[in-house]
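Up next, chain A:
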Amino acid sequence: MSYVIEMNGIRKEFPGIVANDNITLQVKKGEIHALLGENGAGKSTLMNVLFGLYQPEKGEIKVRGEKVNITDPNAANRLGIGMVHQHFMLVEKFNVTENIILGSEPTKGGKINLKKAAKEVAEISKKYGLAVDPYAKVEDISVGMQQRAEILKTLYRGADILIFDEPTAVLTPQEIKELMGIMKTLVAEGKSIIMITHKLKEIKAICDRCTVIRRGVGIGTVDVADTDTQQLANMMVGREVNFKVDKTRSNPKETVLNVSDLTVKDSRGIEMVKSLSLNIRAGEIVGLAGVEGNGQSELIEAITGLKKIQSGTIELNGKKLNGLSPRKVTEAGVGHIPEDRHKLGLVLDFTVGENIALQTYYKKPLSKFFMMSYKAVYEKAEELIKDYDVRTPSAYTPARALSGGNQQKAIIAREVDRSPDLLIAAQPTRGLDVGAIETIHQRLVKERDKGRAVLLMSLELDEVLNVSDRIAVIYDGEIVDIVNAHETNEQQLGLLMAGGKAKAGETE
Partner candidate 1 sequence: ACGSGDDNSSGGGEAGEGESTEPSEFKVGMVTDVGGIDDKSFNQSAWEGLQAFGEEQGLEENTNFSYLQSGSLDEFEPNLRQLVRDNYDLSWGIGFLMEDAIRTVATQNEDAQLAIVDTVVNDADGNPIPNIANITFKEHEGSFLVGVIAGLRSETDKVGFVGGVEGELIKKFENGFKAGVKSVNPDAEIEVQYVADFNDPTKAQQIANTMYSNGTDIIYHSAGDSGNGVFTEAINRARNGENIWVIGVDRDQYAEGEYGTDESVTLTSMVKRTDQAVQIVSEDTMNGNFPGGEILEFGLDDSAIDIAESEQNLTDEDLSAVEDYKGQITAGEIEVPKTDEEYETFLETVE
Partner candidate 2 sequence: MSLMAVLALVVPAAIYAAAPLMLTALGGLFSERSGVINIGLEGLMVVGAFSAIVTTLTLEAAGVGAASTWIGLLAAVVIGALFSLIHGLASIHFRADQVVSGVAINLLAVGLCVFLIKLMYGKGQTDYISNRFYRFDVPVLSDIPVIGPLFFSSTYITSFMAIALAVIVYFVIYFTPFGLRIRSVGEHPQAADTMGINVTRMRYIGVMLSGAFGALGGAALAVTVTGNFSGTTIAGQGFMALAALIFGKWHPLGAMGAALFFGFAQALSITGAQIPMLSSVPSVFLLIAPYVLTILALAGFVGRSEGPKALGSAYLKGSR
């Protein structure tokens, strides 16, 4: 059997940690090979080794049967290896074409021949069905289009071995579907794909084989057709995993959040939320489903006071929140697990303890008369770290050093611990492994059961369906429909999210 890629006995160390320990990965030509593992298992590291960003301490790499030494991304490119990174590698201020040609620019008389390049990009994108606007600036385009630009980057360089690092974590269901189509086209063209993902369903859907890594060690490779998701999950985590969120029927009480006729503009002055109305009652989880960019983020920013509203009212327990500062909104009883944990949720250079104090540092017992009591801060932090199972060396560790899942747990601990009447969770499990997801979902349900109102914004239909009691579907700044979670399914939601209210009715 010939492999396009063979990584044998790869070992990669970082100061204080062995990220990859004697890992073997063999990829056949024309297959989609999944790489599965918990957060921090070492998947990205292994792929970065293959892509030439890291040099392994031990082990050999063979590409198309030949032993190679991949010293840098250029070498990888020459071998036809391309990588779509977990965190996009796009220069926001450049347009799509500029990003794609960077490093191998076609020129005419010393000047970049952007026209020619754009034409080429358009051709490739047509061939593989990767819709992009070659002249659009990256900062202005959707995440999905950004990802397509990333894929184009590799294709433009003629890659026939593609690495996708968690490609679906940031995509909408529609986009995921599209991506899967694209991947299939690519494989049909004779290309080989390695895909990192935490989503077992995706592996089942399109992958041929799957290699599992746990804590830097290779567990094994299986044929996807011969296994099921449960088995994969168990392999990955090393124990039995429970997928179904355990919860009883909700028992909603009085209205906590009442949004009516809300209009919000974004920074460019475009109306992103249009006369939107929504209620959430105590003791229920309302899922906010929708394709990214339909006003979810603006709605949440408006409720939390981070964004000015144009018109309409927001009431919490009958009291107006309009125009209040974020501090006042928080004090009125709103907890917010933000979408972007690195930008909003954490001060990465603060310690875990200081981060846990972020919303309450100015109040007793953490401070009195403007004097901080760091003793109280860290006592509180130790307590929450224990209660919420935040895996950190200590409360004095900088938040930067924690894995994404544990960073998220710290944020959740901070927000939930304040017992807010309304808890807003935006994409709370983005990029997390199943173990972490399980914990977080249980936590949300527990809060509901304590009588809190929970607003769960997620781009993952599974998550919305599993965790919510009611689901509000947002499209183009409006709530197109609100359905009960146990009375709906993915198809219906998918249609609603595409703006098809009437059509949804037809298919029923």
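On the choice of candidates, all candidates are chains of the complex that A comes from, given by their letters.
What we mean here is this: a contact is a pair of C-beta atoms (placed from the backbone, for glycine too) under 8 Å apart; a residue touches a chain by one contact, two chains touch by 3 or more; residues count from 1.
Since this is a predicted model, take the numbers as computed values, not measurements.
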Exercise for the section: Quickly now, which of 1 or 2 touches chain A in the complex? Give its number. Expected result: 2
Exercise for the section: Spell out the part of chain A that touches candidate 2 in their complex, as residue ranges. Expected result: 48, 51, 53-54, 72-74, 77, 83, 85, 87, 89-94, 98-99, 101-105, 107, 110-112, 153
